[in-house]
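The complex is shown incomplete by one protein chain, all other protein chains being positioned as in the whole.
And then subunit A:
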């Protein structure tokens, strides 16, 4: 399996390099043998010393030669890691026990499948948008002559673009502030503070929202060692569940910035979490909880049990 992938490896140079390593090893062990044996028996002391030094120098020269040979060959062999499609996880392909743990081949298949799926989904959404179900004329896909271009994959967006989008959204609402950080790699982590009511941690994957955690204003976001701490109060556990529902509801694969904007607008309706009564039953409390559900379209407050 490994041979098929590492095409750029010069196999001839590779085998020569392996034998060069063996030659280098033997010349190094010769050096140490010579040192161990010490001086040979000759007539005079100088004669012994000279013979010893000459022998030692010969061995060191041969080590030097072999090392240079090895370096030259290693430059010819080429870098196999450049061709690994999955960067570091490609090192999984070096596992010799392929039939018991076929991790690498499964990984490759999974990635190929998801990329193909996204490509097809993009094409399909372009085609479907042309046949608009709404009667009102909008600028999207009215003319039949327009063909959808193959959209660039929105999963790989430059971080600068993500930063710009988030900054623009930050300026949209005065009572909501968004702070962006990238603690682990390229995925952005947003800390959204909504007035003095709550704080939300939003983990993103390029411009798609992956996960949200809602915490109270006075709860600590980080534990002592810098990790995100777990929740404590009932209300915010509920709101976290609803936020997860919301991020699943607002989906538009082609325009992820619109998705983030609508999610933030929905989140902003929580500024009146403790002040708004439920639109259905008119009360504030139900089982000790305020209305934690916000309708996705009208942004009205409902109790969790009142919403259907």
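Brief remarks follow.
Here is the rule we use: a contact is a pair of C-beta atoms (placed from the backbone, for glycine too) under 8 Å apart; a residue touches a chain by one contact, two chains touch by 3 or more; residues count from 1.
The rule is simple: contacts and distances are computed from a predicted model.
For the chain of the complex excluded from view, the name given in UniProt is "Mediator of RNA polymerase II transcription subunit 20" [choices: "Putative Bardet-Biedl syndrome 2 protein-like", "Exocyst subunit Exo70 family protein", "Protein ABCI7, chloroplastic" or "Mediator of RNA polymerase II transcription subunit 20"].
Screening A:104, A:236, A:266 or A:302 against the full complex identifies A:236 as the residue touching the chain left out.
From the options A:102, A:216 or A:253, the residue with contact to the chain not on display is A:216. Listed residues A:112, A:196 or A:249: the one in touch with the omitted chain is A:196.
Not every partner is drawn; the one left out touches subunit A at residues 196-197, 216-218, 233-236, 274-275, 277, 283-285, 287-290.
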